[in-house]
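Only a single protein chain was left out; the remaining protein chains are all shown in position.
Each chain carries a letter (A and B) given by its place in the written order, and its residues are counted from 1.
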Amino acid sequence: MSDLLTLAHVDVGFATDDGTVSAVSDVSLTVHEGEIFGLVGESGCGKTTLAMALMGLLPTSATVTGSVRFSDRDLLDLPAEQLRQLRGDRMSMIFQDPMTSLDPTFPIGEQVAETITAHRDVAKHAARERALALLADVGIPEAERRYDDPPHRLSGGMRQRVVIATALANEPSLVLADEPTTALDVTIQSQVLDLLRDLRKRLRTTIVLITHDLGVVAQICDRVGVMYAGQLVEVAPVAEIFRSPRHPYTQALLAALPSGQQAPGSLRVIGGRVPNLTNPPPGCRFSTRCPYVMEECVNVPPLAHETDDHLIACWLSDATKDAGRHDHASAGGAA
Amino acid sequence: MSVAVVDTGGRPKAVWRRGILASRKGRWGFGILTVLALIALFAPLLAPHDPNAIDATRILAPPDLAHPFGSDALGRDVLSRVIFAYRVSLGVAVGSTLVAFFVGVPLGLYAGYHGGWVDTAIMRPIDMVLALPAMLLAVALIAIIGPGSNIATLAIAVIYMPILARVVRSSTLVVVAQTYIEAARARGTRTPSIITRHVLPNAIGPAIVQATILMGFAIQIEAALSFLGLGVQPPTSSLGSMLADGRDVLTQAPWVEVFPGLAIAITVLAFNLLGDGLRARLDPKGVTE
Partner (left out) sequence: MSPRARYVVRRLLQAIPVIVAMSIFVFLMIHLVPGDPVQTMLGFRATPQNVATVRAQLGLDQPLVTQYMTWAGNALHGNFGQDFISHTPVSTLLAQRLPVTIELTLLSMTLAVVVGVPLGVRSAAKAGAVRNATEGFVVAGIAITDFWLGIMLVLLFAGIWQVLPPSGYVPFLKDPMQNLRYLALPVLALAFGEAAYILRTTRGAMEEVLGTHYVLFLRAKGVRERRVVYRHALRNAAPPIVTVIGIQFGVLLGGAIVIETLFALPGVGRLIVTSIQQRNYVVVQGGVLVVAIMFILVTLVTDLIVGWLDPRTEEGDAA
């Protein structure tokens, strides 16, 4: 399996009246072709910001540094026009709320067709044909009749399907799905997830699924990356993450999931509060709430291979300690 | 249509601190208005000359040190005349808007709170008034009652009252749908109490913003009415009547026409700045125009 998307030391900062907000800090990760990679974390941890940064959709107040290799190019180096050409064609993004993702004054069918004509030199009717096929593909009943419907005639689940059809219109190699099911009913949720999984199989699309819902992760993800306060703290295959989470944050997260076995009235919580990203704690940002915090934690723990496919960024891990020493050595050696 | 129910509580201190002083626009607007208000209030003290003093030697004299705004067709000092006229104009503008405010706000509040036929009964006639172009309505009213600055004040108040009533009604509808109102009702709080303590402070924000902006435009309306001879009557002068006078000597002495107009423009600007400054705090979602 080749690597489709490689992030290296990506930082995203926003200039605000109160100072610079460090929304994403030194994130490096690799997404393999054809997999469904889950990006997990609580609200505000930077996962959406990261995705938007990849797509080039952040406002001008944002500064992005680092490198993002996709399809033999560094996305962060590309001029705006070339990035636009990639968006919707080689890579697309789905947003959380289907009720607000579609232009209320435009027929849904044309919104799908628009994606096609934006990137391919095809005649209008050809685009329409393809759009109809896509709508049928994602499970819109009577696509022909509904092609000219405005969005408000469709339910949330239907609209999300239209959004997915739009995102997949040009068969992108990468789809970033930002909480695609959060705003939907549970029953519709699993339908949409099934749809995504099915599309991945048929089109061999790579999906990065952003969510705060570990249940969704368990359902369809192959690998998972955990983020906290802008930092990537752990990456592992799904089964591995649930079975043996290594990072204290991941452990606390999983422990906080309600299971059948708790005594009534006792839900586990993670003590403390999310740090203020204008003035984040030095080093590991979870250190202020970590039950195992040590002196070393004021230095940022590098993400290291605990095992072949399990990465962790925590000074508790030997791998990290080794990597840390290595970094120091190389930093000291090379000038 | 939604209004963010910002809990300033309508408390004066909150309005001051977070509204006026918080933004640059607000500060500028407030500052300029304070200066203007002081000028209006202390006109007799500030005017360098008697505004009605005719001086045959200075007919249409251009601006100089003693008379920074020049002199008019009767040799009167334009600066002093502007200051006193400003007093009249500002008085009409503020007075009319305040009347409109204190009549319109309770009506809109009442209509929005009770809804149903009360709402219809109140808002229908109000909407009818809104169905007429403002200047026309003012002119028609003056046609019936007769010209004069008090009538002009009344006419402007009549035009403004429906606007403010509507704005308050809109924000009231939003406030009333909030759960804390339901909670107050569930506690058994009596309606007048609910209205004054919970609805009013939260719904009044946009109305204050709107009234501020309307006050600025009121000066323009007064000027228009007086320009047509339907507002202040001689010997009183307002900025509008000065604009009419200035026309006669336009090419020979443009300063007679320029300065009253500038005074109006600065005032409207100041009110707009203040309104914009207040808006950020009192009307974030923009129910006002």
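Operating definition for what follows: a residue touches a chain if its C-beta (ideal position, glycine included) is under 8 Å from a C-beta of that chain, and two chains touch if they have at least 3 such contacts.
Note that this is a predicted model, so its numbers are computed, not measured.
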Identified contact with the non-displayed chain, of A:114, A:129, A:213 or A:296: A:114
Listed residues A:166, A:250 or A:287, member touching the removed chain: A:166
Positions on subunit B contacted by the hidden chain, ascending: 125, 127-128, 131-136, 139-140, 142-146, 216, 220, 223-224, 227-230, 243, 246-247, 250-251, 254, 257-258, 260-261, 264-266, 268-269, 272, 286
Touching residues (missing chain, whole complex) on subunit A: 55, 57, 60, 84-89, 92-93, 95, 97, 100-106, 114-115, 118-119, 150, 152, 163, 166-167
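Just so we're on the same page, only the chains that are shown with their structure count from here on.
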CA centroid of subunit A to CA centroid of subunit B, Å: 52
